[in-house]
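Complex shown without one protein chain; remaining protein chains in place.
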Amino acid sequence: MKFTIMINEGPYQHQSSDSALQFARAVLAQGHEIFRVFFYHDGVYNGTRLSVPPADDRQLQKEWSELAIEHNLDLVLCIAAAQRRGIMDADEAKRQGLDADNIIEGFRISGLGQLIEGGIQSDRTIVFGD
Amino acid sequence: MKFTIMINEGPYQHQSSDSALQFARAVLAQGHEIFRVFFYHDGVYNGTRLSVPPADDRQLQKEWSELAIEHNLDLVLCIAAAQRRGIMDADEAKRQGLDADNIIEGFRISGLGQLIEGGIQSDRTIVFGD
Amino acid sequence: MAMLHIVNKSPFERVSFRSCLNHAKPGDSILMIEDAAVAAIEGTSFTEKLKEAMTDKSVYVLGGDLAARGLSEDRMIDGIKSVDYAGFVDLTVENETTQSWL
Amino acid sequence: MAMLHIVNKSPFERVSFRSCLNHAKPGDSILMIEDAAVAAIEGTSFTEKLKEAMTDKSVYVLGGDLAARGLSEDRMIDGIKSVDYAGFVDLTVENETTQSWL
Amino acid sequence: MSTKKFMFVNRKAPYGTVYALESLEVVLISAAFEQDVSLAFLDDGVYQITKGQNTEGIGQKNFSSTYKALGDYEIKKLYVEKESLEERGLTPDDLMDLVWEDEDDDWAEKPSIILVDRAEMADVMAEQEVTLSF
Partner (left out) sequence: MSTKKFMFVNRKAPYGTVYALESLEVVLISAAFEQDVSLAFLDDGVYQITKGQNTEGIGQKNFSSTYKALGDYEIKKLYVEKESLEERGLTPDDLMDLVWEDEDDDWAEKPSIILVDRAEMADVMAEQEVTLSF
């Protein structure tokens, strides 16, 4: 079966990113397909590469990044939500005249249409949030 | 009177940063003093300079920054919370071996002791959160 | 010592407002901000609980938050006072301490 | 079409769980994850409401979330089934649709 | 592309959190995909469509007029729960006048708000294929 997953909250503050990550791993472990993971609202904070949590804690942003690379997942950060919250890739930072970007490998920034398309193309759409 | 303000949530997702900003302006307008504004939990996201909201929306991070510069306010981002969430100043980014930083002018990163000190030194400590 | 209780969540959505009312003392003040402002109007399922609290506590609402949610001040429960941010600051000065019910 | 309702908030803190129960249909399934796991045990002020729902709906709890909050499975209300993340995925497959009550 | 029944569930008040605004942004985008779109307003979500919203005092953009544009995008099924209004001391008169124009009926303006009771809302929810909540 084909899944799309939506995540509405950032890492740490709410459990939704943890839950979604565990859910995504279980989906893959059972041989299903993940069509897309769409990060909306504060969910876009999952895509920063500047996070350095304490050594004994999990690093959610990196875990998502590694999962994406390993399984060739499509992790999409909503562009409007990302712009409001200061999550930028190199192109977007340049276009906005900013002096830095902070996206982590394995994520891409795109529009809300990607969420709707995920809902259309997938057999199941599961939402994680606050 | 001397105030310390604590903010527990990031900009946009919750109203707490908006409310705290309006409250801080009113405190200053009435001739009181703001000893410190302490940003904790997701509140540290208020300190990014990479935010580019739509032109007709407010830019909370910049409004805090400008208020701090104009009134010489002490805006402190909790270091532990900032590290988890990827908010970095140049020194901290260098120390962590990161290739970018994203703090906006007018904020500084420091420890939780700054919050307790604020509570001790101020006549009133007001908390804004979810 | 009188305390200003700051509530920011709708009583229809979260338990924090009820918890505040269950712990505030006679003579305390309660300020409704953000989503809590919706509790200020007459005829809700929370009105009775709030009126009960008003017998020995003062209740305020941040007018800007009420208006943002499309609720006009003439619908407020009798006795609730609408304040602006300057009034909010005054309340924190008049009361010795504050507690935010997050 | 059977629906899987996913609830992630404590019924003692927010109204979302009650709202879910008020809208779920007979034959639907309800999965408690994150803070909602605390509703799974016997003897709470929410137990009766949940048991009522269980007369025509299936109720599940994510075992890891229950354990994290210090609650053991032998305290669960009779008839609630504990699942792991693989079981969570199965539930989303077995039910045609899902709704998250955020 | 195939057509699916999409429902956007709105249970939170506007301005206190961003969900109402960013949910509306998704709804607008969904129009371009020509899906069968419904919106549900229940619990505190009913405050999203009250009339007379005035955000001058809180420094946020008033986006309530955007709901009025939904009809132009062929989004014309806005289910509002009666019980949620009643608990909050509201009546349908407190809601904005949201309409769409029926091209098959000489562009007559028709109401987009469909008042339903809790059981009817449950029925509508049960019919959906993709349910997005915020």
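For clarity, chains are labelled A, B, C, D and E in written order, and residue numbers in each chain start from 1.
Just so it is clear, a contact is a pair of C-beta atoms (placed from the backbone, for glycine too) under 8 Å apart; a residue touches a chain by one contact, two chains touch by 3 or more.
These figures come from a predicted structure and were not determined experimentally.
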Which residue of A:Y12, A:W64 or A:F128 touches the chain not shown here: A:Y12
Sites on chain A contacted by the missing partner chain, in the whole complex: 12-15, 18-19, 21-22, 56-58
Hidden partner interface residues of chain B, rising order: 6, 8, 40-41, 80-81, 111-113, 115-117, 119-120, 125, 127, 129
Residues from chain C at the interface with the omitted partner, ascending: 1, 3, 15-16, 19, 22-25, 28, 96-102
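The rule we apply is simple: only the chains that are shown with their structure count from here on.
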Chain whose mean Cα position lies farthest from chain B: D
Comparison of B-E and A-E (more C-beta pairs in contact): A-E
Rounded Å distance, chain A centre to chain D centre (Cα mean): 26
CA centroid of chain C to CA centroid of chain D, Å: 33
Multi-partner residues of chain E (each touching 2 or more other chains): 15-18, 43, 58, 60, 130-131, 133-134
Residues within chain D bordering two or more other chains: 15, 97-98, 100, 102
Listing of all chain pairs that touch each other, if any do: A-B, A-D, A-E, B-C, B-E, C-D, C-E, D-E
